[in-house]
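Partial complex: the chains shown occupy the same locations as in the complete assembly.
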């Protein structure tokens, strides 16, 4: 497994990224964690529909996001808010989506990120199709698709991997192996040693990386992105990480995993190790942390305010989103509606 | 007898089936250790063991296909699909294999299995978690489709489905899982797959619904009754095979009908019901059969959910229109 930063903040080998970049990645992880914390709180207060925490997976998401060009595409899931944000998805829209508002999916036209996929497995092939379209258009954009360990059991994973390999599309498959598909441990989901090992069945490159190591994830993704951009085709990256919280706010992990396991992963926290690394290098201070925290909270608070201040979605809007032009049936339903 | 919610009644049905028939096994995502996302299988793995209750990979086509194989191999599998919105990857297995093996083998093989699918909205869930696409299942020859709306029916229909020699889809109304309690027999019993249940007798108008919308339908019946309208209420319970004679004998009597479902209007199963009514009762109809349904839209996210779900008012309104007609 490829790694660069140990859990204690020491490095495996000289980091191929600058201190400044490391600080920036750290700041992003702090901001993402603030979003996660806030969302969990709001969910408990009944202000969100459902929420799937990514705590523990910040390094995998921020590291991968940092490997992309601003016009690259991201096609990811309900658990990928940090990745989506790193690729340009504004917090306020992500938050709006979580309150149960379709307008959260209305991304700025400058941002090439799809609204998070809720179905498991179906979206990876979209990343293949988009990448295919980009190549047909003669552009060199890359498409990164993110999904969980559980998603690799779906037939759609297989078809997406195969299409990407067959048509040599510039697609990067990022599997965040966080140990579980809800309650079902990855050790039971497959008899393969690793998820990365699944790549060879498609004649594809597969790499395994410590997903709690932001530098390693960044470097591995950067390589895959570069290969894809140069016409070298797709790559499967398995980022080994852990879902620290429950699956969603409706789930009770006590039914299927030991606290001791979660505690062990707490020690491998993706933020902690970077803080320690920076601290050793004299690049982390409590004041800077306080500054980051304050700014993060403020940014997230603004996003929440924006999302919650959206006017009530209207009845007509709901019907108007089905087609570019509403059909006669929809127009009639708008007219005659007794809600 | 025990006072049970619909969810508990389903759990008891599965428990009873596991106890009384060795061939019964359960499979699905998170149904083992976690007891299912709606806890319908809660405690069953602990009680009946790992060789009766299986967690599966996230692969709905695989679940349905494996259930098919298990059934052909002599078991009585009961598969859970986590939400109706995730049943579509299994659609091919259901229509092309599960529903066809009896025909394809001229009765040599059959697939006596059950697929349980929680369906419907009303809990402010995420996208794909509120679907009501019963029509795509009720159109499949070789398949049966039941939709209980009460705890007692839930247990009896689920046990009947498990006993049935042919494959049965059991649609479970999510928002009724814990909405009401009812006295449910503790013993093993079945409710017949097929007949509608006459829930209330009346002479002015027949309200016809199934599953989740029975709640609003019952309320609308109360509201109408308090306005002096004599309302008959039918809980269809089984979409396939459809009890056309049960429905038409009621409408022949009242001359008026309102069909209520949560699915979008166009192509919804209410079309079948309305078409059948006019085929059999045209000359008795005093007004057009009304349909009160979801709009022709995708089920919306939480903030718009109230815009979508057919309301008691809409049902009352439609009934009133038939009375004026």
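Letters are used for the chains, namely A and B, taken in the order the chains are written, and counting of residues starts over at 1 for each.
The rule is simple: a residue touches a chain if its C-beta (ideal position, glycine included) is under 8 Å from a C-beta of that chain, and two chains touch if they have at least 3 such contacts.
All values derive from a computational prediction rather than experimental measurement.
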Total copies by chain kind, whole structure file, are A x2, B x2
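One rule holds for everything that comes next: only the chains that are shown with their structure count from here on.
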Within the complex, chain A is touched by chain B residues 29-30, 32-35, 37, 55-59, 61-62, 85-86, 89, 124-129, 265-266, 295-298, 300-308, 311, 313-314, 317
In the complex, the residues of chain A that touch chain B are 49-50, 78, 97, 99-102, 118-121, 150-151, 153-156, 181-184, 188-190, 250-252, 255-256, 312-315, 317-319, 321-322, 327, 329-330, 333, 337-339
